[in-house]
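As you look at this complex, bear in mind that one protein chain is not there, while each of the others sits in place.
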Amino acid sequence: MMVSDILNLKESLIVMAGPCSVESESQVLETARALKRLGVNVLRGGAFKPRTYPESFQGLGEDGLKILAMAREETGMSIVTEAMDLESLRLVEKYADIIQIGSRNSQNFPLLKAAGKTMKPVLLKRGFGNTIDELIGSSRYISMSGNNNIMLVERGIRTFENSTRFTLDVSAVPVLHEKVNYPVIIDPSHPAGNSRYVEPLALAGIAAGADGIIVEVHPDPSRALSDAAQQLNLDQFSRLYSKIKEISRVMNKNVI
Amino acid sequence: MMVSDILNLKESLIVMAGPCSVESESQVLETARALKRLGVNVLRGGAFKPRTYPESFQGLGEDGLKILAMAREETGMSIVTEAMDLESLRLVEKYADIIQIGSRNSQNFPLLKAAGKTMKPVLLKRGFGNTIDELIGSSRYISMSGNNNIMLVERGIRTFENSTRFTLDVSAVPVLHEKVNYPVIIDPSHPAGNSRYVEPLALAGIAAGADGIIVEVHPDPSRALSDAAQQLNLDQFSRLYSKIKEISRVMNKNVI
Amino acid sequence: MMVSDILNLKESLIVMAGPCSVESESQVLETARALKRLGVNVLRGGAFKPRTYPESFQGLGEDGLKILAMAREETGMSIVTEAMDLESLRLVEKYADIIQIGSRNSQNFPLLKAAGKTMKPVLLKRGFGNTIDELIGSSRYISMSGNNNIMLVERGIRTFENSTRFTLDVSAVPVLHEKVNYPVIIDPSHPAGNSRYVEPLALAGIAAGADGIIVEVHPDPSRALSDAAQQLNLDQFSRLYSKIKEISRVMNKNVI
Partner (left out) sequence: MMVSDILNLKESLIVMAGPCSVESESQVLETARALKRLGVNVLRGGAFKPRTYPESFQGLGEDGLKILAMAREETGMSIVTEAMDLESLRLVEKYADIIQIGSRNSQNFPLLKAAGKTMKPVLLKRGFGNTIDELIGSSRYISMSGNNNIMLVERGIRTFENSTRFTLDVSAVPVLHEKVNYPVIIDPSHPAGNSRYVEPLALAGIAAGADGIIVEVHPDPSRALSDAAQQLNLDQFSRLYSKIKEISRVMNKNVI
């Protein structure tokens, strides 16, 4: 699959999966191989991690990007990974197929402008405190340099409900489709905050008309260095993937 | 269909539909006949309307209940309608098959207790400012008299997002299923606030595992006396109903 | 002080204080005497308690009202206490000087209408999930019977912040003053959720222009049957009361 296919999503549903953080070569390769075997074509994984506290694991940096590149080499999967600032953007641009802008940087306008200028596809997450209109405003900082290879991600917003980590705003799917022409992707892992809720949220997003999902998958979630509670193991993902295909069929979407 | 079937929902998906407010005999009968023809077995419609301002249409009261009873007589459909206080509860209990407690009364504990004592099925909506745990607390005021014929409804919560009227908290479905044994129903109309978003929200709820939906349908939404923007017309509902059946099949649920 | 004085608040600041729940004669009388000695003229205390779970203490009912009436007899203080439904309203109307409608009943429209018809002063709390405009809408259900003896209470709204129980929306004071002619009262106890934060929130409300405060005070908060964490003891209240007087002086308000 070419990255250009990813962005022509009218009748496609793209699945992106992989660990929250790149932790080791074996962790990434084991995940990538298993995902590829199922039919997944885009591998996610963070090498630069924006963490609330400086004491938390901050990612492997360029070493992590190299591991992702190895996984691409071996499996042929495309790579999506996050850039946090201009410095990491230069590296991410070099190694990745799709540049991810995270929720905390959703209104980091200089970063958005620079990401746009790379002319690479940009996966832009909604800030958890941002309205849908603000997300669209942010997308314009990317497209102002002529780069319209943009995917918008609904990943949950801050509300008073505390049974889940964030509240997935599934209505963002039809609202965004009405207002802009970009594919809308659902991230069910961050709002769930718990692996048990990932499947229902993923399927809900697809039934609402999403053009793709991005899910956290780890070969052994209990040992993960970040987001341990919400990552699916490979078996859980495999079951989810079958259901994704079934719901996608009803929605006249072809899983890619 | 018996009301007892409604409450044995493990492998069923119940569809409840009808106008926001009962406005006239012809409006209700036209809607009921069309819905019944499609296969819908539960008719909703409000005779007592809790409105933000006293100047707004407050419902037809007992006359509205009589119209609903006529529709049941003719079509065989079950009736669900809202009680706002002990006085309207006495009437609703007399005419309806299922007693609805609305979002603004979700923590009206004396009303909940009285509704429980009727031993009729109770459809309890989540308050738009309430947590999932508070909804469960409210259900205990119903069940404390031994009435476990309870359906819990997720109908959207208050958040900062203003593209939609409320934010449907689709994660309430798996969270409630984990914590209590009651069927979980999705109301896609109130969070949508706009008929264009009703279908995606309804399908999202079912894909998240809901046991039913309750939707506002009006033969001519533009003339509705309440919630004009968000009611589906009969064509729109018919299209939604087909998709509901398709998604339900994937979820191993039988639409009743 | 006459109740009519309470409602002519342009240059006055009314202080209402007392326990969350009426628990016993000695608890209420000890509190009332101490408050009266300081100069407080309105005693609060709940006899009917709307609690999230039916297992929690539900109040002493009419026995509680009788204890409040005794305190009035002895101290000359006015009594404010909550009605939860038409039945408790009849009793509250009989014993109390001011009828309180709680946050969970802020959109219980039949109750609001009935409270208005008593022609007694009504203290209407904002629902924690309600906008300021909805609070104004609710006040119209009281005033529609000609009763304009209404006090509006800001008591905190639901937000994502969890260091406090609710978020005190101090801007409700100027917004309400602009839109309606009713006194605006601050309840610092419920948003604080913790006695340590009650004083800053109370003073903030007064500096924002509030016309009064209603505070939870208990002779021994650690033994309280409800809201133990947020009630002030008598020493804490005494210190707060001095500061209230100082800030009120700056605001050209006379503490009554």
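A, B and C label the chains in the order they appear, each numbered from 1.
Note that in this section contacts are C-beta pairs under 8 Å (C-beta built on N, C-alpha and C of every residue); 3 or more make two chains touch, one makes a residue touch a chain.
Keep in mind that this is a model prediction, so the values were computed, not measured.
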Among A:140, A:179 or A:223, the residue in touch with the chain that has been omitted: A:140
Listed residues C:67, C:123 or C:208, member touching the removed chain: C:208
Selected from A:20, A:35, A:79 or A:111 as touching the chain missing from the view: A:111
Those residues of chain A which, in the complete complex, touch the missing chain: 50-55, 84-88, 104-105, 107-111, 113, 127-130, 133-134, 137-138, 140-141, 144, 157-158
Footprint left on chain B by the chain that the document does not show: 158-160, 162
Touching residues (missing chain, whole complex) on chain C: 129, 131-133, 157-164, 167-175, 178, 191-192, 196-197, 200-201, 203-209, 243, 246-247, 250
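One rule holds for everything that comes next: only the chains that are shown with their structure count from here on.
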Equivalent interface positions on chain A and chain B, same or different at half: same
Rounded Å distance, chain A centre to chain C centre (Cα mean): 48
For chain C, residues that touch 2 or more chains besides their own: 158
